[in-house]
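Pasting a structure below so you can have a look.
Missing here: one protein chain of the complex. Every other protein chain is in place.
Naming follows writing order (A, B and C), and every chain is counted from residue 1.
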Amino acid sequence: MKYSFKNDYSEGCHPEILEALMHTNLEPQEGYGEDIYTQKAKALIKDKIGNLNCDIYFVSGGTQANLIVISSILRPYESVISADSGHINIHEAGAIEAVGHKINSIKSDDGKLYVEDIRQVLSEHDEAPHVVKPKMVYISNSTELGTIYTRDELQKLSNFCKLNALYLFLDGARLGSALSSKDNDVSLNDLSKFLDIFYIGGTKNGALLGEAIVINSDNLKKDFAYNLKQKGALMSKGRVLGVQFMSLFENSLFFDLANHANLMAQKMAKAIEKSGFSFLSKPQTNQIFPILPNNLVKKLEEDFDFYVWKKIDKEKSAIRLVTSWATREDIVDEFINSLEKY
Amino acid sequence: MKYSFKNDYSEGCHPEILEALMHTNLEPQEGYGEDIYTQKAKALIKDKIGNLNCDIYFVSGGTQANLIVISSILRPYESVISADSGHINIHEAGAIEAVGHKINSIKSDDGKLYVEDIRQVLSEHDEAPHVVKPKMVYISNSTELGTIYTRDELQKLSNFCKLNALYLFLDGARLGSALSSKDNDVSLNDLSKFLDIFYIGGTKNGALLGEAIVINSDNLKKDFAYNLKQKGALMSKGRVLGVQFMSLFENSLFFDLANHANLMAQKMAKAIEKSGFSFLSKPQTNQIFPILPNNLVKKLEEDFDFYVWKKIDKEKSAIRLVTSWATREDIVDEFINSLEKY
Amino acid sequence: MKYSFKNDYSEGCHPEILEALMHTNLEPQEGYGEDIYTQKAKALIKDKIGNLNCDIYFVSGGTQANLIVISSILRPYESVISADSGHINIHEAGAIEAVGHKINSIKSDDGKLYVEDIRQVLSEHDEAPHVVKPKMVYISNSTELGTIYTRDELQKLSNFCKLNALYLFLDGARLGSALSSKDNDVSLNDLSKFLDIFYIGGTKNGALLGEAIVINSDNLKKDFAYNLKQKGALMSKGRVLGVQFMSLFENSLFFDLANHANLMAQKMAKAIEKSGFSFLSKPQTNQIFPILPNNLVKKLEEDFDFYVWKKIDKEKSAIRLVTSWATREDIVDEFINSLEKY
Partner (left out) sequence: MKYSFKNDYSEGCHPEILEALMHTNLEPQEGYGEDIYTQKAKALIKDKIGNLNCDIYFVSGGTQANLIVISSILRPYESVISADSGHINIHEAGAIEAVGHKINSIKSDDGKLYVEDIRQVLSEHDEAPHVVKPKMVYISNSTELGTIYTRDELQKLSNFCKLNALYLFLDGARLGSALSSKDNDVSLNDLSKFLDIFYIGGTKNGALLGEAIVINSDNLKKDFAYNLKQKGALMSKGRVLGVQFMSLFENSLFFDLANHANLMAQKMAKAIEKSGFSFLSKPQTNQIFPILPNNLVKKLEEDFDFYVWKKIDKEKSAIRLVTSWATREDIVDEFINSLEKY
């Protein structure tokens, strides 16, 4: 079988997490997230992000988190601003529109949004009440292109949003990878200050399933659990999520797993660079997008699974390589070997 | 008071229509469009378009028509393709998203959609089930930029849509003006053949209010009236719409009014062209978009109301001039005079 | 042709209203309710209800008013409490659910809601977040059964709603008839004090179309116009609504028309009572529901159109008789004659 660099969810969960599920399995607990593991996981996360005042909810996946957060916050005529490559804009089968909201998409080459982009969207929506009212900015860290925000960029976005009465929401499906990047200067605590609401991805960082929604802004907290229930996200056995996040955050597992994924991707990135190839976007996390000759791509495909992301020109294509907590270094070395033999 | 070229709905309705409302006013009739005037109006329109087999419903406005048509046809995960300048995409405060559907917008310089554009959208949405499924093409005739489709263009769109199982829907808020353009080679009967569904605008062509939705495709007809009721569009006194469309179509009033509007705009367009100015889009109907020096724009604004549509460069801007059935030729002459004196 | 007591929208509009439309028809005005007639109509209504601080919007019909008001106020998981006979609950083809909200219906014999009913609904919804959160009370005056609220009843509902953080919304499609009832002790000004939001019906009280939404509570005012636009209710020629409400409220036309309708119904009610028949609900407005022997019903149906509302037992049925501003007294007398001859 070919080894896969297609995504970061090919395996189950990290063995420590599975062990925790086993260890707690037969203990009777309250349903719907009222169990002690969920409570403990929340306390651990609050402590790690240094904001005891936030509210935390666990849900099973990223699209679910996105549609719940957005529909819970926006009024019917309000819209959300996103990079055109944003997950909500292209890879959620219209989940956000299905809960009633327009996405104002902005062309972005690196997957990130900047203050000037947002200002432009606002200026194009000044004809109330004929147009939607942009009210939220949606960003991802790391982005769909594997890039990350700097602390300074986040602060500028945050300031602009506050000044313009916009909510700032960060999709952290791959937050572990972002915060563990060698280029990162953002802390979990920064997120508490810069963002109104965000989530911490478990599914793509070693859990079986699960994202932790963190609500910082007081005015977004009221009645939040109703939204979970209504959208089918309130698991009877909420413990399944609680136990996993307890495992991820009681020691440093969350960061260790992300770190491994990043190291594996960066090892490949360095070899690719050394071989003289460039990238579609800066290789900063566990998703890298090298631009390779089509011949090489074909050759690599013989031994490895990955997505061809974009045709660059007649001779070259960008491919996407994704690593995870479970990526084996010997496979990475094999890949590098194949590349260098070319 | 300054004379307005801001839109085609500044006045009430054409006197003949008001007279018909008066004439029929005290006659007791069934409610909800079951009155004899509505029946007669439907028969007249069916006759004019040469398709006795279509279904017709009257609603009060264009946004209402758009949201009813689209929500009645698409399944939750299906989307509609539109030019970026399309009314549904920017000027309906998110009406289409509010009924649950994503709009796939396509950059368009002339407000029109072409087969190649649509093919491109389809090719970008082949990752089922992660992306929306484009299922309808929304076009306007005339467009938001005053341009019109040729018969050949419509036929090509229609063929492509049929081959690709896409519904083709035409927003005809300004259909009268399109069909009365000197450049037009499309007939009402063509629309019956090329389109699955369309509407004929009354509000912007001399009625107080009212659009006539025409359903050609048999599989879109079932239960349609439920959608009207549910979206608040089924008027108790449906006669108000029926009487007006009866007036518009029992003789040639519908076309006469559109023709007058076009003539007034074209008279201005010719003078503008003669004065050496160009246009943002081809001046074909009752909306024209001349590109004028900012000084001239300022001077014209002293005597006339209109929208400055788009900054072209430091010296020039495109303005929008709209005429209607009620536009007086002496005012048009005054405008031309002001222009030529510059 | 048989004369119809089926509804209060069989004719067009009152001649004075049509005359006002004619008189103002050719005056160029701003679109979308920015015209001077709309402004004047708003000022007149504010004056009549004695609350200069309210916000007013005109829309074309009752279902539209209901769905806009409710969707603009409730968050996704919030519900609205209604009598089971409420228009939103049975006669709007699911309009409220289509904008996302559950209706908690309460069995009601007289079409009215009482504090105890609402308290019961609240007590049945204490299992947050598994159940919806009732957040609004919807009442109609007059009700679907022609009954009206007393000032005391409204005050009690209002107090209870305030204490329990519920919004109180009154559907006034037939408000004119309610306030003109011989039994009425409620003033327009009372409505400003007791209700968060309500609307004044024009369509069923002599206008061609139109309802005036009145927003009393400050926290419901923000951005309201967006909702109109998004739901397809912002008419390009908003003047059509403005002129009509200007006519209705510049003198006493609104009340005169309602009064006539009530007088005609009450004349029939008295005769029915005198003939020894009873009623399904107290005959207070322009809708009355006499319980008649089936033979008599059959006989009346030969000369008059009306709905058989409900089978009472093997021998008797309740019928619905509706009068309007246009009901002729000679027809009423004919009806009474037929009845008494039985």
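Following the convention adopted for this analysis, a residue touches a chain if its C-beta (ideal position, glycine included) is under 8 Å from a C-beta of that chain, and two chains touch if they have at least 3 such contacts.
Note that this is a predicted model, so its numbers are computed, not measured.
Participant: Considering the complete complex, identify which of B:Ala225, B:Leu263, B:Val297 or B:Ile312 is in touch with the unshown chain.
Facilitator: Per the contact definition at the top, the residue touching the missing chain is B:Ala225.
Participant: Which of these, A:Ala41, A:Ile73, A:Ala95 or A:Leu145, touches the one chain of the complex that we don't see?
Facilitator: Here the residue in touch with the unshown chain is A:Ala95.
Participant: Among C:Lys2, C:His23, C:His130 or C:Lys162, which residue is in contact with the omitted chain in the full complex?
Facilitator: The missing chain is touched by C:His130.
Participant: Tell me which residue among A:Thr38, A:Asn141, A:Asn216 or A:Gln230 touches the hidden chain in the full complex.
Facilitator: A:Gln230
Participant: Take the complete complex as the reference. Which residues in chain A touch the chain that isn't displayed?
Facilitator: 1, 3-4, 6-7, 9-13, 15, 18, 21-22, 24-31, 59-68, 92-95, 98-99, 203-204, 208-209, 226, 229-237, 239-240, 326
Participant: Kindly note down the residues of chain C that lie in touch with the hidden chain.
Facilitator: 76-77, 79, 90-94, 97-98, 100-103, 127, 129-132
Participant: Considering the whole complex rather than only what is displayed, give the residues of chain B touching the chain that is not shown.
Facilitator: 71-72, 75-77, 99-100, 128-130, 132-133, 223, 225-230, 234
Operating definition for what follows: only the chains that are shown with their structure count from here on.
Participant: Could you pull out the chain whose C-alpha mean position is farthest off from that of chain B?
Facilitator: Result for max centroid distance from chain B is chain A.
Participant: Taking each chain's centre as the mean position of its Cα atoms, how many Å separate chain A from chain C?
Facilitator: From the centre of chain A to the centre of chain C is 50 Å.
Participant: Go ahead and note the Å separation of the Cα centroids belonging to chain A and chain B.
Facilitator: Roughly 42 Å separates the two chain centres.
Participant: Provide the C-alpha centroid distance between chain B and chain C, rounded to the nearest whole angstrom.
Facilitator: Each chain reduced to its C-alpha mean, chain B and chain C end up 34 Å apart.
Participant: Would you pick out the residues of chain C that each touch at least 2 other chains?
Facilitator: Residues 99, 226, 229-230, 234 of chain C touch two or more partner chains.
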